[in-house]
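Note that one protein chain of the assembly has been removed; the remaining protein chains are unaltered in position.
And now, chain A:
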């Protein structure tokens, strides 16, 4: 009985401290645009959501997708086209982009989940490159120019997104919704099955799960969330270009997730923040950003393999009794 109550109090203590931490972070996020450049912050939020979506696959199912730019950039094109050409309201444009990404995810996932490890990565890379080529060729994406001058418009016809503050808060809301969705997925029974598949696929099958379905489900969810990030980015930056669909973008999201910490909820956010901050603040200097990021990456792989957030959490865990 005492063990029971002891466990309960330590659990509720953990819960209150998590809630407190969450409140502080939320307050900081709400206050951030008054101290930092809002466009930079929005960029971080979009990429953080993208990295979180990617991490849902690599961190919780153990699938390394090398073609996630397809969903990010594909959604950006769809959103940009819907808003600019069809005159859609921005939020529905973003949701259409996410839906489009989910449909792309069904196709890519259906083909890719049949293989594991490097083969899975290669299939997603190949399909991603095919998609990037399609984006270069079809007329509605405007080839090398991309879709430029996408109007931000009014959210639901009410909120004018042309001012940086409302745009920032809408982006923040979308990020938090996506982050919450991932948190729910990871901590659901479905998420537990995903973790079981990551750990030992055969064992999950022998318990009676048809693992392909779960993998495809996770893949589509990850694609949709990546699309949510991509669509938002198209509204924030008011353009969608080939940069977003090419393999370098797929590589960048892998880098962000690795730096931040694979398989932790907060890691990809940290990684995205770091990479975007470096790109942003070193853009004006003569120092080549990619070299610095490369150096950081090597240090990260050599010294803290769990990533920044992963390493910090491990440290806290070791400090705490039990």
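Going forward, a residue touches a chain if its C-beta (ideal position, glycine included) is under 8 Å from a C-beta of that chain, and two chains touch if they have at least 3 such contacts; residues count from 1.
By definition in this document, contacts and distances are computed from a predicted model.
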Listed names "LuxR family two component transcriptional regulator", "Tryptophan synthase alpha chain", "ABC transporter ATP-binding protein" or "Protein-methionine-sulfoxide reductase catalytic subunit MsrP", with the criterion being the UniProt name of the chain not displayed: "ABC transporter ATP-binding protein"
Consider the whole complex, including the chain that is not shown, and state which of A:68, A:84, A:152 or A:198 touches that chain. A:198
Omitted-chain contact residue, chosen from A:211, A:226, A:249 or A:274: A:211
What is the set of chain A residues that contact the non-displayed chain in the whole complex? 3-4, 7, 11, 189, 192-193, 195-196, 198-200, 202-203, 205-211
